Every structure is written in structure tokens, then in C-alpha cells.
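Missing here: one protein chain of the complex. Every other protein chain is in place.
Let's turn to chain A:
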Amino acid sequence: MTAARFQAIGLAAGTIGPIDIDVDAGHCLGLSAPSGAGKTRLLRAMADLDLHEGDCRLDGVSAANMPAPEWRRRVAFLAAESAWWADTPREHFDRGCEKLLDALDLTSALLDMPIELLSSGQRQRMALVRTLAHTPEVLLLDEPTANLDAVNIDRVERLIAAYLTTHRACCIWVSHDRAQLERVASSLLILDAHGQPCDAPCS
């Protein structure tokens, strides 16, 4: 059982930032900003997928002191649109994921369906399962419920909350939906249209 603390220090990518972030194990930081402010770029920078300035740390260990693949296994970025390369979801999993599928109301029969026959909502939930199956310590979620109906949004929110508790993981959750962030996050970071943090709660 790990207890992950995630920090970003002076993180800047493109026009966004620099920002500082400190999320403790079991906690979720909600990140909200107008469209085009660069939320996705910020998450990608945290996962070290893009060139960026500043430093990210996992339990005090800088990303630079860890091989990049290991960093990304532990600090997992889940894109809003995940890609699939094989014909069926099953080929994307190298370990069991039944409990996770159950929690998101996905039947294991779906694992053998051609990807393109899955609805966008099923694909989105399946992508979350794929990411969680690697048991990352930090979740970087980019609009993880954008294609879901209310029932499934609720399922995803519960699953993430349970995951954070059982794995002592932490999470940065990007969403347009302020009400959702109020539900899932223990703290909020609001960026303005220029990608700068708002000191006062700006709307």
C-alpha cells in the first residue's frame, strides 16, 4: 500500500502556468478553466508527455529522477479521448479487471466486442478501467465523464473515490462541470482564460 503525495512546482507548459500544486494521498484536486486555457496541456506536462518547465514530484521524488515510463505508470494521464489499437478491449488488458468493470456496469462480454461497436460512453469507461488496472498512484483525469449519462457519472465518481481511499492514491480531476468538482474534489484550482491561477474564486 502506497501513500502518494503529488506536487507540481512552477509547472508551466506553453502559455499556461506557472502553477504550484500539492495533493495529498487520498485527496482529489479539482481543476477548472475556460476552454482553450490549456488544462489538457497541464495534465500532459504532469505526466511528462510534453516539454514543460518546472518540476513534478511523487512522494518527494522528482520526475527527472525516475525513468519516464515508470513515472507515467505511477502518474497516469487519462486523456479525454483514449485511443485503442487492437480489435477488442480484451487485447488492451494484461491483467484482470473484473471488479473495475463491475463497478462501472461493464459486462465482461464487452471485452470481446469490436471496439467500434462500443458506445462512446462504454469506451470512456473502458479506458478508465484500462488506466486503473495498472494501479497508478496519481490519477490525472481529463474530463473523465464527458460522454456519460447521470447514472454512469455517479458510478465513475464513486469508483474514483473508492480507488483513492483503498490505494491511498491522489487525483487531479479536470472538468467543465463546477458542481461535479464540488462533489469529487477536496480542493479546487481555477485557472483564468490565460492559464493563470485565480486567487479569488473567479467564475
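Keep this in mind: a residue touches a chain if its C-beta (ideal position, glycine included) is under 8 Å from a C-beta of that chain, and two chains touch if they have at least 3 such contacts; residues count from 1.
The definition used in the following text is that contacts and distances are computed from a predicted model.
UniProt lists the omitted chain of the complex under the protein name "ABC transport system membrane protein" (options: "Na+/H+ antiporter subunit D", "Glucose/arabinose dehydrogenase", "Sugar ABC transporter permease" or "ABC transport system membrane protein").
Within the complete assembly, A:79 is the residue of A:25, A:79, A:100 or A:164 that touches the hidden chain. Annotation: of A:134, A:158, A:178 or A:194, A:134 touches the absent chain (contact as defined above).
Only one residue in the set A:51, A:109 or A:179 touches the chain that does not appear here, and it is A:51. The omitted chain makes contact with chain A at the following residues, 47-51, 67-70, 72-73, 76-79, 81-85, 130-131, 134.
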